[in-house]
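Here the complex is missing one protein chain, while the rest keep their positions.
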Amino acid sequence: MKKSTQISLKTTSHTALTLITRQVAEAVTELEIVNGLIHIFVLHTTCGLTINENADPDVVHDLLCRLDNLAPWHGSEDRHMEGNSAAHLKSSLLGSSVTVPVKSGQLVLGTWQGIFFGEFDGPRKRSVYLTAIRS
Amino acid sequence: MKKSTQISLKTTSHTALTLITRQVAEAVTELEIVNGLIHIFVLHTTCGLTINENADPDVVHDLLCRLDNLAPWHGSEDRHMEGNSAAHLKSSLLGSSVTVPVKSGQLVLGTWQGIFFGEFDGPRKRSVYLTAIRS
Partner (left out) sequence: MKKSTQISLKTTSHTALTLITRQVAEAVTELEIVNGLIHIFVLHTTCGLTINENADPDVVHDLLCRLDNLAPWHGSEDRHMEGNSAAHLKSSLLGSSVTVPVKSGQLVLGTWQGIFFGEFDGPRKRSVYLTAIRS
């Protein structure tokens, strides 16, 4: 049985929260996880993962604005030559991984929950690494 | 052997960090986890989970005040009609899950660590989903 798989994403804007619930559900099927968890991990340091509301797109808008306020693009004390320290901070605030329960082959998510890939210094090609954990 | 279980919570205020260490320890017993991890996951998008100090209640006070400063209830750019984008932001900052080691049937926690449920738009009924991972 396969133990891990990858998702490739091509983000299209500088900053975005992109829903990847469907791709993760397909990975659950591909990895034949019946009961347990799926671990989702980004292989980059200027993006992250989060679970949040998947009903009203205004929630995503508000989250992105509020994250910009916490991590403004220009930081007065920044030294990093690439100038993308804000993206590194957002990556650490959201985290590089999320882990979602699986029951009877299905993701266990609340009514409003979606799994989002957070791009903070795009557009770029991105890779997400998924690992099966069987209970 | 049971693979997952749930905890139901009824929060009593708008914003709170509620200690759930005891309920999680009971779930470890119910799921008969000897060595491994317990994965704790909220099924909602305006609450979160965190591990922090369980000795001085003033730490919880300070954390809640400081989170309010990072995520003020009224955001000047907010569009979400429900008006609770601050709660969605706190949910993403803390995260939807925590995972705690288990050794010989007991949670592995440092002296001062407690597991907290973060309510950010209560009072509400909340569900927490727990999954056993055996090493």
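Note that the chains take the letters A and B in the order they are written out, and that residue 1 is the start of every chain.
Criterion: a contact is a pair of C-beta atoms (placed from the backbone, for glycine too) under 8 Å apart; a residue touches a chain by one contact, two chains touch by 3 or more.
Small disclaimer: the values here were computed from a predicted structure and weren't measured.
Taking the complete complex into account, residues 35-37, 50-53, 56, 58-59, 61-63, 65-67, 69-70, 93-95, 98-101, 103, 108-113, 133, 135 of chain B touch the chain not shown.
Where chain A meets the omitted chain, the residues involved are 3-4, 39, 41-45, 70-71, 75, 77-82, 85-86, 88-89, 91-93, 95-97, 99, 127, 129, 131-134.
One rule holds for everything that comes next: only the chains that are shown with their structure count from here on.
Between chain A and chain B the centroid-to-centroid distance comes to 20 Å (mean Cα coordinates, whole Å).
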